[in-house]
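See below for the structure under consideration.
In this view, the complex is presented without one of its protein chains, the others remaining in place.
Chain IDs A and B follow the sequence of writing; residue 1 opens each chain.
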Amino acid sequence: MKGYMTIDDIPVEIHDERNMLELIRKAGIELPTFCYYTELSIHGACRMCLVENEKGGLEAACSEPPKPGHKIRTNTARLRKYRKNILELLLSNHNRDCTICNKNGECRLQSIANKFGIKNIRYINTSYTPEPDESSASISIDRSKCILCGDCIRVCNEIQNVGAIDFAFRGSHMKVATAFGVPMADSPCVGCGQCAAICPTGAISVKNSLEAVWTDLLDKTTEVTVQIAPAVRVGIGKHLGFEDGKNAMGLIVAALRRMGFAKVFDTTLGADLTVQEESREFLEYVSKPHDLPLFTSCCPAWINYVEKRHPDLFPHVSSCKSPMQMFGALVKEYYKDNGKRHVHVAIMPCTAKKYEAVRPQFAKDGKPVVDHVLSTQGLIHMIEQSGTRFDTLEPEAVDNPFGIVSGAGVIFGVTGGVTEAVLRALSEDASNAALLATSMAGERGMEGLKEFEVEHKGETVRVAVVSGLGNAGRLVDDIKSGKKSFDFVEVMACPGGCVCGASQPYAPPDVKEIRGKGLYSIDKLMSCKRSGDNPILEDLNEGILKGREHELLHVSYVSDGKHGA
Amino acid sequence: MLKSRQELKDLREKCRKAAKDEVRKILVCSGTGCVASGAQEVYDSFREILERLAIPVSLRFIEDGHGVGLKKSGCQALCEKGVLVRVEPEGYLYTKVKPSDCETIVTETIEQGRHVEGLAYKDHDGRVCKTTGEIPFFKKQTRLVLENCGNIDAESFLEYLSAGGYSSFEKALYDMNSQQVIQEIADSKLRGRGGGGFPTGYKWQQVYRQKLFPKYIVCNGDEGDPGAFMDCSIMEGDPHRMLEGMLIAGRAVGASAGYIYVRAEYPLAVRRLKKAIADLEKYGLAGENILGTDFSFKFKINRGAGAFVCGEGSALTASIEGKRGFPRVKPPRTVEHGLFDKPTVLNNVETFANVTVIIDKGADFYKKIGTESSPGTKAFSITGNIENTGLIEVPLGMTLKEVIFDVGGGMKGGKKFKAVQIGGPSGACLTEEHFDLPLDFDSLAKAGAMIGSGGLVVADEDTCMVELARFFMNFTQRESCGKCIPCREGTKRMLLILERVVSGNGRSSDIENLMDLAQTIKDTALCGLGKTAPSPVLSTIKNFRDEYMAHIVDKQCPARSCEKLKKFYIEPELCKGCVKCAKLCPASAISGKAKEAFSINPEICTRCGICVSGCKYAAIKEAW
Partner (left out) sequence: MENAIDLDFTRNVIDEFNGAPSAIIAMLQEIQEKYRYLPKEIFPVLSRTTGLSEARIYSLATFYENFSLEPKGRNIIKVCDGTACHVRKSLPILERLRAELRLPQGVVTTGDLEFTVEVVACLGACGLSPVLTLNGKAYPAMTPDKASNLLRSVKESEVPRDA
C-alpha cells in the first residue's frame, strides 16, 4: 500500500494504480469516459473523467497519478454541468439516427447521454451527412457518428501497427481518415476489426450479414449448414444471460437448430485437420535448411498483413488453409450432390474472416465455399430476433458426420493454442504427463509475445507465439534483421487470439483472459485431446480427402498474383 | 575556433577596441517591418553612394577595416516610420528613409555631421526630435533585452562580442557551477515571458534534478499571437542574446542540445539564427567541447509549419518530434518527460534573452527593475489605433495609462480610447477603469487578463468589441487542434453564436449560452490555449455587455462597425423624388412616388451602397 486517497469522502487505498481513474473505479465509482482504455496510451481528450479537488481545481482522472492524502470529488454540481455540456456538444455534432444505427443499444455515447438525462440540445446539428464507407468486407464506417475520441487510431497504430487510419485535418474539420481519404479497402487495413470493437459509437462497426443468412435460412429450397468457431462458445456472453468463459456450445447448437439450420457443425474439426496438415508440413520444413521460421496461416488478418506488408514472407507461411476454409471445402464437397441448393454459414469471432471467405483463392466453381460469415455478435442478434429464449434451451450436440472434435482443436481460439495443438501432434508420447509438460512449454498465457524452445526427437525447436499485429510486426522485423531466429511462429492478429476477436462482444482485457481460460476448461473435459486421435480424421483421409488433400486443405496466396485485399 | 577562455576574452577585447574605433556608423533598420518598407534598397543605396564618393566603408565588422560602418541592424522599434536609419556617433534618427534620401544623409551627416531635419522624427506637437533620446516613445522605456537590438549589426557575431557578448555564458561556464547559475536565475525571480509567468529558476531546478539523459533546452519562438512580434524582433535583431541564454540554460541543467522552434512566418528570423549558429560553431561556442571544456551543446532549428497550437509547450515538442501538434495531458510534465520523452527546459525567446542579462548584471540588479513579484522588463508590441505602433520594452508594473499615453503617444487621430486587448486571443480586454492597473503577471491575473505573449492591441471608439471578440474566436476556432471536445466543439459553437450576433440575428439567450460555453471550455479544455480561448468573449461581455445587448436586442452596432448592421435611409428633407435611386437599386428595396420623398425597405435592402453614390442630392444616409 502506498497511502490512501479520499474519493467522495471514502478513503481508498493506493496500490499500483497507474492513475486516479483506476483508483476511482476500484472504489466502485464508474466515471464516464470515451477515450480511456487500459491497453492504449492515455489520450485525455474527452474530458469526461474530470474530478474536482479540494481547492476547486479540476483534474483529469485518466492522467493524474494517485497521490496519497489527496481529496477529490467525482460528482459535484460543476462536474455534472460540464459533463452534460460536453455530451451536448458531442450530440450537437452527431448523427442521432440512433434507432437505425448498427450500434443501437451498444453505443457508449447513447448510454452515457441516457444516464445523464440529456433531453435538450441547444445547438443545431452540424454533423456530416452520412457518407458510409462500405468498401471493406469487414467493417463499415460512418463518419457522421464519429466523436473523434481517437480510440480506433490508437488501436490501429499502437496495438496493431497497421496504420491504416489517423486523424486528418484539425479543429472542427478534423476527421479520422485513411491517407488521402481512400476507401478502407484500398488502405493498408487488414480487416482485423479491432477499431470497430473499440469504437464507442456507430462510427465503425462490424459488417453484418444477418439479413442474407435469414433470407437463405427461411428459403425452403435451400439447405443451410453452419460451422461454429471455437472462440464463439466462450464469448457469446452476457447478452444472452450467459457468463463469459462458460461453454455455451450446446445451447448455441440448440438455438441454431431451432432457427432452421439443417446441420450444425464445429469448426474445431477444421482445426484438427489443420493440425494434421501443419505438423506434417512443419516436419518437412525443419528437415530442410531454413533461415526463416514457418509461420502459421490460420489467422486471415495476419494473411492480409503479410500480403500488404511482407509479401516476401509468403514462402514461409504455412500452406494450410484456415480451419474455417478447410471445413468449408469439406462441407461443400460433402453436399455437392445433394440435389438441393446448399448454403454454408460460418459463425466467427473474427471480422477478417469475412474477407477470407470471398478471397478468390478459395472459390470453388467461382463461388465461395463459405457463403456467409456471421459474427458472434450477429449470432446473438439472430438468436434474439428468432425469439428463442436462450436460458430455456437444453444443450445439444453437433451433427454427424463431423461430430467428433479434439481438445487440441478447441484451444485454437486462444493465443498459443495452435502451437500447443501442433506440439501435441508432434509428441509421440500421448500420456497425461506428456500433455501436461506440453502445456507448460511456454505457449500459454495472454502475453503478446512468448518465446521458448522444445525438444523434438533430440532436436531443439525454437518457437515464438505472438498475438497482436503490432507484436507480430516487430517480431518479423527482428527475424528479418537476423536479431531473432525461430523454427515455428504462431501469429494471431488479435491480442490474446480469436477469443478477443473483433466480432465478439466487446470486452475489457480481464474478460478476454476469462474467455481464453474457458477454452482450456473445455479441452480438459475432452477425452480426445490430440487432433491425431480424432477418429473422424482417419475416415476423412481415407474417404473424401483421399488424393485431394492439396486441393481441399491447402492454398497459395501468391500463385494467382493477386496481392490486394 | 576558440579553444579557451583566454582566446574568447582576447577576441572580445579586439572587437571592443574595433567598435570603439568605428566612430561613424550607419545603422539601417532591417527588421521585418523596415525590410518590408525597403530597407535593403536603402542599404544598397548607401553602399553605392559611399563607394562612389570614395568614402571608406566597412560592411563586415572588423574584417573590412576602419571605414564608415554600414550595418543592418535589428528592429529600431518605430516600425510605422520605416525605413529607419540611425547615424552614429551623433545618434540622429531618420525616418521614412528612401533610397533617394541616402545621398543627402551621406553628404550632410556623414561628411559634415549636420542633421537633416526633413527626415527627423516629429512628435505629437510637431517638435523635431533629433535622437531617439528625445522621442517620448523611447523616454519611458527600459531597454534591457532589446539593448543591442537596433544598435549593432544583427548578423555579426563579432559585433555582438564587442558589446560584451558571451561574457554571461563565459561566467556561467567558468566561474559558476550549475547550482549557482540556477540559483542566480531563481534569485532574480525571472518569470517565463511566454504567457504563464512560471518561475524560470524553479523550472530549471526541476530539470537539473532529473537523472535521465540527454536533457534538452527548447526555445519557443512560435510567436503565434496575431499582433505580437517581440520574439520575432529579438530573433532577427539580436539572435545571439537568445542563443547565449540557451547555452547558459544548457550548462545549468546539463543539457546537450537546444532546439529552436520558429514560426513559419518568420523566414528572416530563421535566416539570422542560422547565420548566428553557424558563427557559433565556427568560433567553437557550439558543438563538442565548447571552448575546450567538457561542455558540449548543439543547436537545431525547427521551422513551424503553420499551427498556432504549437506555441503550447507539449504541442511544440510533439511538433519537433515530427507529430501532429496535439497538446498532451500532464502529468508527466515537460521538465520530466518533455522533448523525446526526456527532461526539457522549455522557455520562450524573451525569457532566454533575459537570462543573459541576469547572469551578466546579477540578480540584485535585475530585481530592482519591475515589481517585487514580477521583476525585470517586458517587451510589448503595441498596435491598433494608437499613435506610436511598434516594439517597446518597459519595466513590469508600468501602468496601462503610461504605456498607452506616455509610450504609445495616445490615440491615433485623437479618437477616444475604448479598450486594449492584451495577450491576444488568449487574453482579455482592459478598459479605462484599468488605467492605473500595473502591467505585471499578478495584477493582470487578478483583473482576469494575462500578459500572454505581450501583444497590446488598442481599440478606439470605432472598434466594435463584439466584432473583436468574434475575430479572436474565429482565430482560436480556426487554430484549435481539435483534440479535446470542449475546445473543438465549444469554440465552434461560440463562433456560430458570435457570427449570428454581429450579423443582427442574435437571440435573447445568446449571452447566457456564450457564458455557459465559455465557462465550460475555460474549466475543462485540455491545454492552456483551449482554457484561455474564451477569455476575449468573457471579458468583452463583462466590460461591454451593453454592446452585446445593442446587437442582440436593437440589432445595432454602437461602434458603427458591423457591416451587416449598417442601414441606409433616405433623408426626406433632402430627397427630391427623382426616382434615380429606385432605378439603381438592384434589390428593388427603394420605393416612393415621384417628386415625393422615397424610402428604403430595410428588410429587402442588401446594403450594397449603390444608391448612396448615385444620389445627386446626398439624401441617402448610413446609420447603425
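Quick note on the criterion: a residue touches a chain if its C-beta (ideal position, glycine included) is under 8 Å from a C-beta of that chain, and two chains touch if they have at least 3 such contacts.
Small disclaimer: the values here were computed from a predicted structure and weren't measured.
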item: Shown chains that the omitted chain touches within the full complex; value: A, B
item: Touching the absent chain when the full complex is considered, from A:Ala164, A:Ala197 or A:Ala357; value: A:Ala164
item: Candidate in contact with the missing chain, chosen from B:Pro327, B:Gly390 or B:Gly408; value: B:Gly390
item: Option from B:Ser30, B:Thr377 or B:Gln421 whose C-beta touches the chain left out; value: B:Gln421
item: Option touching the unshown chain, where B:Thr109, B:Asn302 or B:Thr491 are the choices; value: B:Asn302
item: Hidden partner interface residues of chain B, rising order; value: 32-33, 35-37, 78-80, 82, 223-229, 232-233, 263-267, 302-308, 319-325, 340, 381, 383-385, 389-391, 421, 424, 455, 457, 459, 463, 468, 471-472, 475, 479, 481
item: Footprint left on chain A by the chain that the document does not show; value: 157, 162-170, 177-180, 187-188
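Just so we're on the same page, only the chains that are shown with their structure count from here on.
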item: Distance from the mean Cα position of chain B to that of chain A, given in whole angstrom; value: 54
item: Complex contact set, residues of chain B against chain A; value: 307, 324, 328-331, 477-486, 488-493, 496, 509, 513, 516-517, 520, 523-526
item: In the complex with chain B, residue positions of chain A that touch it; value: 42-47, 50, 58, 60, 62-65, 78, 81-82, 85-86, 89-90, 92-93, 122-123, 126, 147-148, 150, 167, 169-174
